[in-house]
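A quick write-up on the structure given underneath.
Just one protein chain is left out here, and the rest sit where they should.
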Amino acid sequence: MKFAIALFSAAHAPSSRRALLFAQAALAGGHEIVRLFFYQDGVYNASGSVVTPQDEQDLPKQWRTFVSEHQLDGVVCIAAALRRGVLNEEEAQRYQREAVAVGAPWELSGLGQLHDAVQDADRLICFGGA
Amino acid sequence: MAKSLLIISRQAPWSGPSAREALDIVLAGGAFDLPIGLLFLDDGVFQLAATQDAKALQQKDLSANLQALPMFGVEDLFVCADSVAARGLDPKGLSLEEARVLSAQDITALIDRYDQVITL
Partner (left out) sequence: MSTLHVLSHSPFGDERLSSCLRVIGPNDALLLSGDAAYALQPGTAPFSSLHARNLKLFVLAEDAQARALQVPDWASAIDYPAFVELSIHYDKVNSWL
């Protein structure tokens, strides 16, 4: 089965951890993840600026490792990211902002990528809220 | 055949960016000519309240974006009757005339008809 997984909540939200565990279980079950799409506060999971307390789960790091290891397509919605200050090098230059918060393996792109994933996948699973 | 996607918008117009970000998904889908539906449920129905003044909060007025939906090819617009009634709104006085007012049973059938759904 082909899954599209969309995440709407920040790294510290319990639903973000659930999304990662679901994604890991999907791959372990022999399924394919066509795309991971981060929208709304989900963009914070791609931020390299997040510093997680040492005694907590470092979700941004775990996501990065997961996406890199399995060579998944990890897309961050550019509009949602800009609004939340999660900028890559290009956008930081464009908007003259100091901090670059996101780089590889994440790609900043539009909602078209979410729709594309929905069309391609057999199942769309969204995580977020709480 | 393209998969259909139903967006269920549950947040009031200015409770953070959620209403706008839900609408952005719909508009993007319409721009790509995809079969998209939009249902206003729970506090989402407040987005269709006839009298609103976003400027009083220095917020963006989404009404214009909502009115533009048919132009983007999004005509499947729905609103939950129970949510409207619970919030004291007039189902005949909503700002989006094209939105069909649905009962709970209709909504069950509606969700069933779509291939995918995002509720935010």
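Chains here go by letter, A and B, matching the order in which they are written, and residues are numbered from 1 within each.
The definition used in the following text is that a contact is a pair of C-beta atoms (placed from the backbone, for glycine too) under 8 Å apart; a residue touches a chain by one contact, two chains touch by 3 or more.
This structure is a prediction, so every number in the text was calculated from the model and none was measured.
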{"item": "Footprint left on subunit B by the chain that the document does not show", "value": "8, 10, 41-43, 82-83, 104, 107-109, 111-120"}
{"item": "Touching residues on subunit A - with respect to the absent chain", "value": "1, 3, 8-9, 14-15, 18, 21-22, 24-26, 28-29, 31, 122-130"}
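In this section, only the chains that are shown with their structure count from here on.
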{"item": "Subunit A-subunit B separation of Cα centroids, rounded to whole Å", "value": "26"}
{"item": "Subunit A residues touching subunit B - in the complex, by the definition given at the top", "value": "6, 8, 39-40, 79-80, 83, 110-112, 114-115, 118-119, 124, 126, 128"}
{"item": "Touching residues (chain side subunit B, partner subunit A) in the complex", "value": "2-3, 5, 17-18, 21, 24-25, 28-29, 32, 34, 116, 118-120"}
